[in-house]
Structure formats: C-alpha cells, structure tokens
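Removed: one protein chain of the complex. Kept in place: all other protein chains.
A, B and C are the chain letters, set down in written order, and residue numbers restart from 1 in every chain.
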Amino acid sequence: MDAERQRQAYERTHDPARVLALSDGVVAIIITLLVLEIQVPELTEGKTLQGAIEEIRPSFFAFLISFVVVAIAWAGHRDLFAHVRRTDSPLVWLNILYLLPLSIIPFGASLIARYETEPVALRLYGLLLVAVAATRLWIFLYATTRPHLLYESVDARSRRAGLLLIVVPMALYVIAVIVAEVAPRVSWSIYAGVPALYLVAIWRVRHAAPPGSAEADFT
Amino acid sequence: MDAERQRQAYERTHDPARVLALSDGVVAIIITLLVLEIQVPELTEGKTLQGAIEEIRPSFFAFLISFVVVAIAWAGHRDLFAHVRRTDSPLVWLNILYLLPLSIIPFGASLIARYETEPVALRLYGLLLVAVAATRLWIFLYATTRPHLLYESVDARSRRAGLLLIVVPMALYVIAVIVAEVAPRVSWSIYAGVPALYLVAIWRVRHAAPPGSAEADFT
Amino acid sequence: MDAERQRQAYERTHDPARVLALSDGVVAIIITLLVLEIQVPELTEGKTLQGAIEEIRPSFFAFLISFVVVAIAWAGHRDLFAHVRRTDSPLVWLNILYLLPLSIIPFGASLIARYETEPVALRLYGLLLVAVAATRLWIFLYATTRPHLLYESVDARSRRAGLLLIVVPMALYVIAVIVAEVAPRVSWSIYAGVPALYLVAIWRVRHAAPPGSAEADFT
Partner (left out) sequence: MDAERQRQAYERTHDPARVLALSDGVVAIIITLLVLEIQVPELTEGKTLQGAIEEIRPSFFAFLISFVVVAIAWAGHRDLFAHVRRTDSPLVWLNILYLLPLSIIPFGASLIARYETEPVALRLYGLLLVAVAATRLWIFLYATTRPHLLYESVDARSRRAGLLLIVVPMALYVIAVIVAEVAPRVSWSIYAGVPALYLVAIWRVRHAAPPGSAEADFT
C-alpha cells in the first residue's frame, strides 16, 4: 500500500504534462509574435499592389523562414516527447534550455528583416539557429539514452535518423555563419533552403522506414 | 503482448492532443494581439466621446471583423477535430499550414485599420482571407477522406454542408479582392458582411440537419 | 451498439475542453499584455526612486485595476464552467462574445493610464467594464437555465448569489460612466474600488453559504 502510494507520488512528480503545456504555449506565442515583424507598408502615395508587396517582401520572408524553423522545432519536440513517459529534473531544465534560443527567434527574424544582406545580421541569425539545433541535440541525446524515462527504448536505426535530422541542418547553419562575411546571399539562401530540405528529408525517412519503427511516425 | 505495445505506441505518436494545444494557443494569441491595432485616441484637446469613438472607429472595425474571422476559423477547427481520433504527419503539417495565414491576420487588420479605403490594403486583406479559407478547405478534405484518422466517417450530407461553409465565403472573398480596385467600399462591405452571413448560414444548417448528423453539431 | 456510438459522438462534439483551453489562453495573454502599458520611466536626469514611482503610478494603477478585473472574470468563468458538462453551439459563441470585451481591456487600460482624469477615457473604460459584465450575465443566464448542459442543476439560492455578483458591479460601472463627466475622480474611484468590494462580497457569500451548495465554492 505504502509502496503503491510512493509509486503514485513518483509518477505525479515526473509527469511531463506541464512541460508540454509550457512548450506548446511558448511555441504558439513565438509563431504568433513573428507577425509583428512584418511592417505595414506606406500606401498613401498611390502605391500599387506590386509596390506594396515588394516593400513587405524582406520582412515577409524573414517571418516565413522563422515560422517554419519554429514549426519544425515544435514537430521534433512532439516526436521526441511522444516517447517520454516521465521527466526528471535535468530533462525539465534541458527543455527550458531548448525554449531559450527558440524564444529569441523573433529578435533574429527582426534582424534579418531589416538587414537582409548585412553579414553581421546573417551571422547572428545563424548562431541562433545553431543554438536551437544544439539544444535540440542535447535534449534528444539525454532523453533517448534514459530508458527509465521512456515508454520503450528507441531503436538504434530511428535514433540515428533522428540524430541526422538534427546534425545535418546544424552543420549547414554553421557553414552559413562562416560564409556570411564573404557571400551574404549564399548564407541567406541556406536559411531559406534548409527548412524545405528538412521537410523533404523527413518525408523520405518516413517512407523508407520499416513499419512499426519510430521513424515511420516522424512528423 | 508485443502487438498491444506496438498499438499503444501507434496511438501515442498519432495523438492529436498537442496539435489542439498548439492551435488553441495560436488562436488565443491572435485574437488577443488584435487589440494592439486599436490606436489610443488623442484626448488632450477637449475631444468629446463622439469624437474619440469616431477616431477609434476604423481600427475598431478592423479589430472586430478580424476577431470574428479568427473565431469562426477556430470554431470550424474545433468541429473538424471533434471527429479526428488520430493525426498523421501530413495532417500535422496541414494544421501548421492552416495556422500560417491565420497568424498573419493581425498584420492584415493593421493594414485595413490604417488604409480603410485603399484598394491595395483591401486586396492584401482579401488575399489573406482567401488563404485562410483555402488551407481550411485542404485540411477539411484531407481529414474527412481518411477514415483511419477519424472516430467514424463523416456522412456525405454533413461533408457537403461543411464544404459549402468554406467554399462560399472563399468565393465572396475572391470577388472582394477583384472589385477592391474599382469599388473599395463594396470590398470592405464583403469583409464586414461575410462573417455575419456565415453565422446565419451555420445556424440554418444546424436547424435543418437530421438529428444525430455531424451537421447538427456545427458550431 | 449504434446508440452507444451516437452517444459518444454527441459527448465528443459537446466537450467543453477546447472552449476552456481557448478561454484560459486568452485570459493568460490579456493579463500578461497589460504590463506593456506600464511605461519605462526616464531615469537619466538623476531621478529618485520616489520620482520614478510617481511617474509609473498612473499606468501602474491602470495595470493593477485591469489585472484584477480580468482575474475576477476568469475566476467567475471557472466557477461557472465547473458546472458545465457539455457545450452547445450558442454556449460556444456566447463564450467567444464574453472574450471579446475582455480582450479589449488592454486598450482600455492604456487609455486610462494616459488620460487618468479625462471624462472621455473614463467613460470608454467604464463602457468596456459594463460590456464585460453584460456578456458574463448573458452566458451565466444561458448556462444555468440549461440543465442538459450541466452536471446537475444549480440551486436557486446559489444562482441568485451568482447573479448579484454580476449585476451589482455592473450597476456601479454604469454609475461611473454617468458621473465621469462631472466627477472624473469619483468615476476612477469606482473602477478602483469595485474589484476590492467584489473580493470582500464573494468572501462573505462563501462563508454564509450552506455547506455543499454551489455558493460555498465560489472563487
């Protein structure tokens, strides 16, 4: 009886529910705050629709890229936590650490919206994306190597696929940071292209996966 | 035993709970951010209540129309997902795609608050509403044609009613975009009138519905 | 079997869960956005702590009053929905209607922060509080007279107490709107005093309530 009560107390204090509620809330706010970066164009001096769209374009792309980056981060978080049955203190703090660079994304979007071709802006944005990937890598490694926190172990193949989906974009972002100085356009193209590549890659992973594996359910 | 564990893992990774949490969060933030568009009027120079209300009027209407548009989008989302038992990867991404134009609504509201009669502003706002309707149509068609994702199939009659409630407003918004150039007032009136018409239409659908059909529970 | 499935579908489409999620989200955002109204004081010219606090005072009080108004609205919503087992379409829309004036509160707070003694600002803020009370009255009357939506009927005594807790503040706010023109300070004092009175009143209701009645659990 006492052992049962102790077990219940253990489950209660290790329940991931509020960690998920906080994470979903933070992501919902980030992707909605991003819109504040899109500047309302000046329309009074007889501007055409094309002219207005042209004026919005840089901030709209900064919005769009950042929106997809955050959406991917959320989908990855959801995929990981679908396997997490219990949290422990390090996992809760790693999760908060993961939310930290994510919550700075609106600042980064604002930066590349205003300074689309400035190497410094592009490097700061890239460093932010590297930080998002690095903290995601950390929480992924921590959780997938703690069977007592999981419903069941993640198989080695799915784990490798999950790691590649984090590490490859991270490497591309590192390259974007490095080349920003000499080729800002290339850097910008990497930020625009990686989310699209990611979505294609995850689609291929899913279709190549053996049925019933964790990979088959990657979002 | 193993089959049972595999089934549970399947249900866990296809659980719509977090998709709903994210969507509710995003909608809550959008309808609350809209208020930031209402400009605080200048009251120092002995302005009357009527004068102040007159000054607030354009931004207040832009707020109100956008509030109702987002509320309808949420009610439709809730109606659809009341039938969704499991998500799969395309449904999760279609849901994110649906949240994308919705999260741009505060920008659109800001635009028509400032440029109430500018064709360009009205056309951009209309394009946004068409995008909301189009992504809603896509997710509706995807979900209602995937019985393995639903609690039970949606009957053909309810499905047709659901489609009409998306397609008719969308057609009206397309008209509003087209006529904005020559008749901005007509365009604005369509944006103001469609939400009201929608609420009347859904009320009629509900009362004409056979008991026990999905239509009878449309919000 | 079929009747059972129909019953389950009915419960699913009438589940209040997402209505509560949206409402909690909207309230959380409103009370957090309010802080944006507090202006950062200018501190460079050797200002003292007293001077800075004096500069913040009007916007801080506007923040505080609005914070408590929204908190009371939320606590009342929670008390009401503790009895609601099922929603129907009018209840969902009445709930959205209730969220509408609430979501305009940050605008009202901004108004009385900037124009503390302007009759027009005080009247607009008062009208907003009347609208919050009126929509709360409507949803309260709708829900408590629909036994099929409730876990069990609300007893007449608790219902009367609940009504008084809505109608009395509403009447005081109407008075505040009327007197704002000739006595703005009185109007302001009503806005500051009603939330405090409300908390005292609800405490007395709770302690005078027969055990087991709904009143005994008013928040």
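Rule of thumb we're sticking to: a contact is a pair of C-beta atoms (placed from the backbone, for glycine too) under 8 Å apart; a residue touches a chain by one contact, two chains touch by 3 or more.
As the structure is a computational prediction, the values presented were derived from the model and not from experiment.
Engineer: Which parts of chain C are in contact with the chain that was left out?
Structural biologist: 20-21, 24-25, 27-29, 31-36, 38, 40, 43-44, 47-49, 52-53, 63, 67, 71, 74-75, 78-79, 82-83, 151-152, 199, 202-203, 206, 212, 214, 217-219
Engineer: List the residues of chain A that touch the chain left out of this view.
Structural biologist: 5-6, 8-10, 12-15, 18, 21-22, 25-26, 28-30, 33, 89, 92-93, 96, 99-100, 103-104, 106-107, 110-111, 114-115, 118-121, 123-124
Note that only the chains that are shown with their structure count from here on.
Engineer: Tell me whether chain A and chain B, two copies of the same sequence, contact each other through the same residue numbers or different ones, using over half shared as the line for same.
Structural biologist: Mostly different residues.
Engineer: Between chain B and chain C, two copies of one chain sequence, what rotation angle (nearest 5 degrees) aligns their Cα atoms?
Structural biologist: When the C-alpha atoms are superposed, chain B turns by 90 degrees onto chain C.
Engineer: Which chain is most central here if centres come from C-alpha coordinates alone?
Structural biologist: B
Engineer: Centre to centre, by mean C-alpha position, how many angstrom separate chain A and chain C?
Structural biologist: Centre separation, chain A to chain C: 36 Å.
Engineer: With chain centres defined as C-alpha means, what is the inter-centre distance between chain A and chain B in Å?
Structural biologist: Going by mean C-alpha positions, chain A sits 25 Å from chain B.
Engineer: Multi-chain contacts only, two chains or more: what residues does chain C have there?
Structural biologist: 25, 28, in rising order.
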